[in-house]
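The other protein chains are all here in position, but one chain of the complex has been omitted.
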């Protein structure tokens, strides 16, 4: 962190600032210029509140050189983290495909889709039991029952399951879910983040609709600071002014995150655009841009899906996508086992 | 809702769609044109999932004419709702000023500020006990203790208190808080919304950083659909590309909301910009644009505030703002008692 | 400007950087820390290309302390600029109201509206002759004829006229227009900015739909750097994700600009929201937030206006707004003569 202090400042106040910085366990480099005195902070500045420093009258400008996240930072953990989800590895040169319906509806539905997805080549099964819906009048998911049905599909197919958790009271219900998802709307539900940070389970952390990459990594940091370092990030589109797609998929985030963090990053091309016809091309783009996997919505009867039908594809379309991805993987030095 | 169906569609599918609509308790107006058949839905369409309809192959276009919220809709409740917070009325021609620090720090701090705010003319006291912070390493609030200290300040000054709730497990701690705030980051924490919907207490619902006005009203609808109709909305700035202010205060939202809903709306000019020098002019603008009140951060020692110090003003500055607002209120036909 | 250089850098490269900075007429403050060497640039850094510095391998971080604009900067011109438009003063404690139709349509139309606006209290007359329309099939304005009709209305009422210029080839047509407007879509049409910078006329520079405050001031700087310092800024809403209003009026920009620049700033509440019912409350908010004036669309027959009818108000509604504004002006220490 570099703090520029006006030279017109009261010397006592400047000394107080320096004393306060040192009290945080940091040392300082001071450079007195013509108009400005520059204070460089040496040490771990992740615990310094930059807004507090900025608010001080004597401070003209403050800028962070170091990132405010530590556990998630590649600087302090140069190798890729490999996250193991019930035998399926995310990160490094591994690639995984998660597939399944938006919502779990009936036992037959989820088992049928699970079998179809597995046959088409999927590695893990997704399915929504608890559904975050904008309207209280929309279908909210089968909740507990939905988890039970997912577990049946897992039993039937052997595929690990991925499902979204929406509240701290449901932690126990997720003890057999292989990968616990934090949805976009809960990315900054800090009470929930702390709670899953205490779980001994891999977490799939989706990016919030209007959250920066740095805020996203800070939410990963929340989970990691509680002890759980098994985090997979998931880009799913951000909110912009463009009305033709539901969100704007930010694929630049993938190679950028690869520099900033050691955590694996997958892409959800289904929710991003909200248009099923875009799922295939966005899956290919996500693969070649360097993602560690994909999460794709597949439904065996899209027009009757209870939610988000517009973005789901059928198993036969999904099978084509998987085949094409498998051809592309060697070009980006990835394998799918 | 108006659904345009392609005339090239299979007649059986169109009939199925019409049957499905009728099964939801709605009637239909059908108009067969040259290229398109237009189906007008008559009745309460708030329970129809527009995304599901859009996803159907035979549908060319679907558009909602009615708003998807009902309890919050002014059409069905033409008079302003008046929300009573321990004797202080929000809505109608009433105007209220809430003031206090970002965070509760010590008993002396909160009591001193409370006294200063009251003297300057504030009607209610705000103070953060549970603090949603981007970083796990930033001060997270005094939590339970913070609520206790707020209650002491209430006892000392008689001012009703406003504080933010962050999780369903803390509901009981808020039983003596007069106005329970849902923060911007939790605006779509649906499990929490349902829970406060069961409280017998007024709720202050802040707009999410990247949420549309319609989504905001749908979150109010979540609370109302559980039985709690005592909601006050709070505009606090939205996320845009402009970097000089932390958020962009959306004052157009105020008169627009006055048309769409009967609920009162106040403005938080402190968090919006993150710059203390903008608090006064934005407070005046909020007043004359038609808001029902203000929530202003006041601190007796801003540079040492434990959080958000940059946006807080001192009690003497706050007193000037209050005086100026009181001159403006008659011009917008409001009173502050 | 503060440049942080990695200590692992080649010494020769660092020396080259310092030499290059000095060759630009600047001096440097160097501070060698444990991990980083901080170079502070002393002097006028507005001619240093920050992106170029950022791209250098040895540079870890670079941050601008000084603003990149000079002529428009209040630091170098602390008093408010007063811009005289044919006897009407903008800036300081003056307030001006510009009113008129979106487009000039017929002589009778523009003269009738001009008379009505004057009677209602407007100070200047606006009218579009050249119209920037998204579609080539929409009405493009009467062009040359439109300017002629505006001049007739000026003759009839004595009101100075304001109209938008869209291209460098039309400069001569605007020689009798009192205030020449650069529209939002041309805010970064740099060839046009340079050309109006050579005019001996006040320029009304609207903010671009997606331009930052700094970019806006840089566009003012383009005009000023050619010699024309008679610039009035006009906030008219920015593009955000909110669909209910056409744009989001950024009123925080007004007090912020008052700190950054000495140029007057007015607000256009009509284009911002695109909803006529919001014009009155947004006009009041603009006045109390500290703007130097307003530009309001007024039409004598809104449903038949050839463009932007949805946002125009009738003369009798405009008269009420003017009356209310005149009551508010003393509260913000402004006068309208």
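Here the chain labels run A, B and C in written order, and each chain numbers its own residues starting at 1.
Basically, a contact is a pair of C-beta atoms (placed from the backbone, for glycine too) under 8 Å apart; a residue touches a chain by one contact, two chains touch by 3 or more.
Worth saying up front: this structure is predicted, and the values here are computed from it rather than measured.
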Pick from A:142, A:162, A:220 or A:251: which residue touches the chain that isn't shown? A:251
Touch criterion as defined above, residue of C:49, C:84, C:144 or C:259 at the omitted chain: C:49
Hidden partner sits against chain A at residues 210, 212-214, 238, 240-245, 248-256, 259, 272-273, 275, 277-278, 281-282, 284-290, 324, 327-328, 331-332
Which positions on chain C touch the chain that was left off? 46-47, 49, 51-52, 54-57, 68-69, 132-139, 166-169, 185-186, 188-192, 194, 208-210, 215, 218, 221-222, 225, 239, 274, 276, 302-303, 305-311
Given the full complex, what residues of chain B touch the hidden partner chain? 2, 4, 27, 29-36, 38, 40, 42, 60-61, 63, 65, 210, 239-241, 243
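As a convention for this text, only the chains that are shown with their structure count from here on.
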When you draw the chains as points and link the ones that touch, which shape shows up: line, ring, star, complete, or other? complete
If I average the CA coordinates per chain, which chain comes out farthest from chain C? A
When the C-alpha atoms of chain A and chain C are each averaged to a single point, how far apart are the two points in Å? 40
Dist(centroid_CA(chain A), centroid_CA(chain B)) in Å evaluates to 27
Residues of chain C that contact two or more other chains, please. 210, 240-241, 243
